[in-house]
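Note that this complex is displayed minus one protein chain, with the remaining chains in position.
In this document, chain identifiers A and B correspond to the written order of the chains, with residue numbering beginning at 1 in each.
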Amino acid sequence: MLKRLVTIVLPLVVLGVGSAQAQEVKVGVALPYTGIGAEFAQLVDRGMELYLKLNADKVKPYKITLIRRDVKDPSGANAKIAVQELLTQDNVDVLAGWIYSPNAIASAPIVTAGKKLAVIMNAGTAHITNLSPYYVRTSFSMWHAGYSLGEASAKILKAKTAVVGYTDFPPGKDSLAAFKRSFEANGGKVIDEIPMGGAGAVPDFTPFFQRAKDKKPDLFFVFVPAGDHAAAVVKTYAALGMREAGIRLIGPGDITQDTKLQAMGAAAVGLITMHHYHADLDNPENKRFVEAWKKEYGPNTTPDFMAVGGYDGMAAIVHVTQVLKGKIEADAALEALKGWKFASPRGPIMIDPVTRDIVMNEYLSEAVMKDGRVYQKVIGQIDGVKDACKEQKIGPCATAAK
Amino acid sequence: MTPPAVDWIDHPAAVALAGRHRVRAWEVIPWLLALGFYFAFPKYLGFGTELLITILFALSLDLVLGYAGIVTLGQAAFFGAGAYTVGMLAKRGIWNEPITGLILAAAVAAAIGLGSGLVLLRTGGLTLLMLTLCTMALLEEAANLAHDYTGGFDGLDSLPIAPLLGRFEFNPLYPTTQYLYVLAVLFVCFVFVRTLVYSPFGQSLTGIRENTLRMHAVGAPVRWRLVLAYALSAAIAGVAGGIWAQANAYVNLGTLGLDRAATVLIILVLGGYGRLYGAFVGAVAYMALAHFLSKIYPTAWQLGLGLLLVVIALFARNGILGLTEAAARWRRAPRAIS
Partner (left out) sequence: MLLGGVAAGMVLFIVSVGLSVTMGLMGFVNLAHGGFAMLGGYAIALAMRQWGLGFVPALGFGFVVIAVLSAVLERLLYSRLYRATELDQVLFSIGLVFMMIASVTVLVGPENQPLALPSYLRGQINLGITQYRTYSVFLIVVGILIIIGLWLTFERTRAGAQIRAAVDNRRMAESLGINIGRLFTVTFAFGSGMAALGGGLGAEFLGLDPQYALKYLVYFLIVVAVGGLGRVTGVFYAALLIGVLDFALKKYVPSGGTAFIYALTILLLLWRPQGLFGTKST
């Protein structure tokens, strides 16, 4: 009798233990861990890890394993090999990462051939999500901030003229096009467009800013890649006394990236930026996020928009894992994410069911000094912003999604 | 009793010199290894294809640097020229057949090589180095400015390359066709370079490299030989670039960048220049190390790579092949002619 019981019960127990054992979901992460993008890779990576740490109960009973590959540079070749190997050698269930747009663009055919969900956590060129049906973006498009800022500049800041300075590469041109279109649609006029060097080495911005100052606009809209470029921009603006000359410096939040903001000090005061995230946003999720970040990585560190791209991207992956019970089949995963809503540290976000790009709030903020540190005060916001480039089918966004 | 006189043509030295061009048994090994790689590591073919293309590129540099003695930091200009030729023609739907695409790429690159060689090869040393670098940088900037044609920083993606010989498709996820295609092209180009190097033209290049003054004195057309070598090496670099664009179905500014030019120079010097196979050895050593170290230590692998370069530079007198040659010489008794 006992023997019979054991032969029935034991297999059931073993099965039960087996299924209670965490089912592993492998996430292949392609980021530039070395080279000029190293610090951005670190931010996204930390954002992903922090989500897993803070929301361990939401991940159960599954286990998310991150398989990291260094893509080394924005040239595309190494990204392709990394993605290809993640798919064919490591057999990952989901792909994630992509800081640089050229890498995301280069990876698109492989992603399509590999038929796995691919979550873009930073790359911002607008038409990227059209290049593969498996791309879902949780970061931003250059048009989110640029277009909104054009609108906000005319309506909230009541500006009439603007000079645009931009780093001469596609995100810069995207930003210029977005801002110009909505600023002029709302009654403003862009009186000069100044390409300011490449995205590689940080140029000395003085000559470009001097030219802008000579034109005497209401606003100087600047787009540069986040990081060293942004720090140099703020310094040059202060050094040339442009604020005293009555020219306000505005731009997407790349120029007041949280990780660089405090180092800019008093020079940053008066900067007006529009972005979907900064660490001073006042909502409960963000307070929790920033506090946990400082606890985990140090009191002098801060998350920024790249970190939140990683955080929300991981939230999307975990959501898919739960809905599909650990078996991540790409088409089902896409269905699960289309229209997915989430309370992110940046506010409420949604994945657009048509474009698979992110829909979120854009906040107009002014940098002020508060309690001895630079603080970004929200002075306006636009809710539920979609990527205007794809919405209005402008330029490269006009080609239909694959 | 005097020994019978040896006719000069039978003298060991003459025999060795005349037989330099003969194919040695071990020369089959790299090709066998490359084929073996195809069967043994089907999942690494993406890496393998990139490796073979790098070897081809380094080979082009060896022709101009190792044999003609021209030190250039601008070889990527020709690589990029070939890549963009293929890329722009394919993207616009003008031409996308692979093999003829390569011929076009080689032609364009050779033209640029000829033009720039005529102007730049009057100089030498640091000056020439900087001139080649600046020419390449200008080309890169031009490609960036002409972004309506070249795609600028983002590049031209999803190039519609026609199937090879009408039948073999290029699969981005499982690059089996790409690998074998590149291997075949590399073989053809290698045979070409090898024949060239052992031909009278190639010998004269060595002469120019070793003692330019002497070559002038014997009346050899030094400048024309150098320009021709430069143009030929540009053509091969163009083939490498063109095939890169075809294999990746993608081209961007990275093909023209200093990063690529400097890396191929390091690879060639690491392997050993002027030895034809230095390109193979250097590329395998550098890329394999970079690839696998970066998997284990995504943030710190450059340290290991840097260490390899420093060690080879300190202890070898011409890259890794220089080390093996020195070892072979040391083992062999002094009677043999090397």
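The working rule: a residue touches a chain if its C-beta (ideal position, glycine included) is under 8 Å from a C-beta of that chain, and two chains touch if they have at least 3 such contacts.
For clarity, every value in this text was computed on a predicted model and none was experimentally measured.
J.: Among A:M48, A:A231, A:L249 or A:L364, which one touches the chain that has been omitted from the display?
T.: Missing-chain contact among the listed residues: A:A231.
J.: Out of A:G150, A:P170 or A:G197, which residue would touch the omitted chain in the full complex?
T.: If we include the chain that is not displayed, A:G197 is the one touching it.
J.: From the listed residues B:L35, B:C134 or B:A328, report the one that touches the chain absent from this view.
T.: Answer from the full complex: B:C134 touches the omitted chain.
J.: Which chain B residues would touch the chain omitted from the figure, given the whole complex?
T.: Residues of chain B in touch with the missing chain: 65, 71, 119-120, 122-123, 126-127, 129-131, 133-135, 137-138, 141-142, 145, 258, 262, 265-266, 269-270, 273, 299-303, 305-314, 317-319.
J.: Since one chain isn't shown, list which residues of chain A touch it in the complete complex.
T.: 34-36, 38-39, 42, 168, 194-198, 200-204, 206-208, 210-211, 227-228, 231-232, 235, 238-241, 259-260, 263, 265, 267
Assume only the chains that are shown with their structure count from here on.
J.: Report the inter-chain centroid distance for chain A and chain B in whole angstrom, where each centroid is the mean of the CA atoms.
T.: Each chain's C-alpha centroid was found; their separation is 39 Å.
J.: Under the definition above, what is the set of chain A residues touching chain B in their complex?
T.: Where chain A meets chain B, its residues are 33-34, 38, 68-70, 72-77, 80-81, 84-85, 87-89, 101-102, 105-106, 108-110, 113-114, 125, 131, 168-170, 173, 198-199.
J.: Taking the touch rule as given, give the residues of chain B at its contact with chain A in the complex, in rising order.
T.: Its residues touching chain A are 43-44, 46-47, 50, 144, 147, 152-155, 157-158, 171-175, 244, 248-250, 252-255, 257, 259-260, 291, 294-295, 298-302.
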